[in-house]
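FYI, not all chains are in this one, though none of them got moved.
In this document, chain identifiers A and B correspond to the written order of the chains, with residue numbering beginning at 1 in each.
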Amino acid sequence: MDLMEYKAKELFTACGIDAGQGVVIRSPAELDALIADIPFPAVVKAQVPVGGRGKAGGIAFAANTEELRERCVSILGMTIRGHVVDRVLITGRVECAAEWYLSILLDRTAKRPVTIFSPEGGVDIEQTARTAPERVARLAIDPLLGVRDYHARYLLTSTGAHGDPAALLSVLRRLYDVFIRYDCTLCEINPLAVTAGGSLIALDGKITVDDNALFRQPEVTAYRDSLAEDPFVLAARSFNFLYIPCDAAGSVAVMSNGSGMIMSCIDSLSDRGLRVRAALDLGGGATADRIARGVSLLLDDERTRALFINIFGGITRCDEVARGVAGALAKRPGDGRPVIVRFEGTNKREGVAILGEIPGVRYVEGLSQGVDALCERRSAL
Amino acid sequence: MSILVDGGTRLIVQGITGREGTFHTEQMLTYGTRVVAGVTPGKGGMSVHGVPVYDTVREAAEATGANASVVFVPARFTAAGAYEAMEAGIPLIMTIAEHVPVHDMMGVYHTARRLGATVIGPNSFGVISPGRAKAGFMAHAIFSPGPVGILSRSATNCYETVYAMTRSGIGQSTCVGVGGDMIPGSTFVDLLPLLESDPETSAVVLIGEIGGGEEELAARYIVGMTKKVVALIAGKNAPTGRSMGHAGAIVSADGTGSAARKEELLRDAGALIAQSTEDIPGLLRGLGI
């Protein structure tokens, strides 16, 4: 999951990186209690887990208390690339002599962390890499050796940056600590401000944490639970399903048992011009009870106009699937939205027999037949 | 021949006394796999479906001469299980669990190379050489022996493909669940050479996904292969930047890892591109299989 700036800075600070001082508020009313701690001129920054805040008006300066209050009022509640701003970070403005870029991310192909550095920070690093590639250094970190002093030296001298290798080494070591300690796939500081005195301060930060490691990251899990998330995502999480919102304007919901199959379903539906609203991954070996929960969850979304269930039953048994569908629909008499079911595998015959008894449910043989069945109903979707 | 597992495989089941471990041990035995030992800490001396249980992999290996292990333990203990097997000198290790932290697998990946072990998975159904042996949890009834090797990042898409192939009378030499995680223990390029040099494999099906660069690397290798390859890339229409459950299936903003790029490179390398699993038997028939 992607952490917002303020949370990323909290983790930086925990590992000893200077990320400045700041306060997070969720409503302008909180300002009164905090105003004494805020240095002016101040910066107000919308907290959203996406980039492009500046262009969207999500960052503003304030010279005094009145301006600060106005900025908070205007930014809180704003929508930036689909995210409603429910908290802002207020910090003092930092004067800097230069702005660097520094990140550590997982290089999937090399299977190791890679650090990227540029003395041209504060802008999109991909743009710098295109326009001035000699100003961007990329260096693999051997996970068994970690960060070494020559890494910092190389980043500086190979990009022609002027700065103290020891200071950069210290930030790089700590950023690597963040990367390891919090199970990150990305830790980015941009810009990394260089003050007139040569100190380095993280002015903005971005962290992506491996979802699979949340069980050992209580701090990140608590943060996640503080977020206003899609209620369907939350409901699915409470049942340990994976719910994937797809096309907000879509009308077909997909349920399957494995992400590969879900991708195949989405691909097949999309190829025929059908738009998928959301997909739910049951995982392996779901029981009738869990199937019923999944069906209900998807049908609870009123903008779902049809449900496509596609199960390849290896561990999951087809009769369990059918019983689950029956159970969920029994609680929704007269719902009327079409449910197309395709399954294959263990106890298929029993499953088909059960499905035959449920009004509004159509069983099909094979994925493409399922897609055909949905296309027939295209006008209602 | 087949690759990785066959009649000569002497398999350990790590976590044999767990629910999944016990169930699939029986399934594997039924399929004819030589499951020679199980391991569960504190349960040494027991037996499960006639298979002796040891406290450590090292003891199990010393007592039975095992040459492979399948790790049926929860995600958070999977790396520890793999390390134990590697340190005990087991050359082939199948890891099954979904949701193993990617940092855990980063360590396992590099350790496997250092110690000369082959790790398959995680997030994998395992490996099956139809009619000979299986190590994992795949629903084996749909598989049939034959000349096509399959490497798949997705279990369900592999099942669909195998089911369609078997119904079309096309059997499989070995099917490997490479797993869909960001860092699998073995990637396509690690495994393609084994299929290329397996005399019983005549063609290869490669089932990939969006995200990562493994299909791109595979394309480079395929250029020099003598055997034909049919490839499917799932996730063309997946929402960008969102996890599709396989942590790996994230399309990066700039298009690397995209289905289009992967398909293009694979096609240029001489592979036939399937649009869906249902296309695959037909494409294989076209190759004379």
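The rule is simple: a residue touches a chain if its C-beta (ideal position, glycine included) is under 8 Å from a C-beta of that chain, and two chains touch if they have at least 3 such contacts.
Keep in mind that this is a model prediction, so the values were computed, not measured.
In terms of the labels on screen, the copy numbers for the complete complex are A x2, B x2.
We adopt the following convention: only the chains that are shown with their structure count from here on.
With centres taken as mean Cα positions, chain B sits 28 Å from chain A. The part of chain B that touches chain A in the complex is made up of residues 75-76, 98-103, 106-107, 109-110, 125, 137-139, 142, 152-160, 163, 180, 182-183, 207, 209-214, 217, 234-239, 242-249, 254, 275-278. Put simply, chain A touches chain B in their complex at residues 106, 108-109, 111-112, 126, 143-144, 180, 183, 185, 210-213, 215-216, 242, 244-247, 256-264, 266-271, 276, 281, 283-284, 312-315, 344-346, 366-368.
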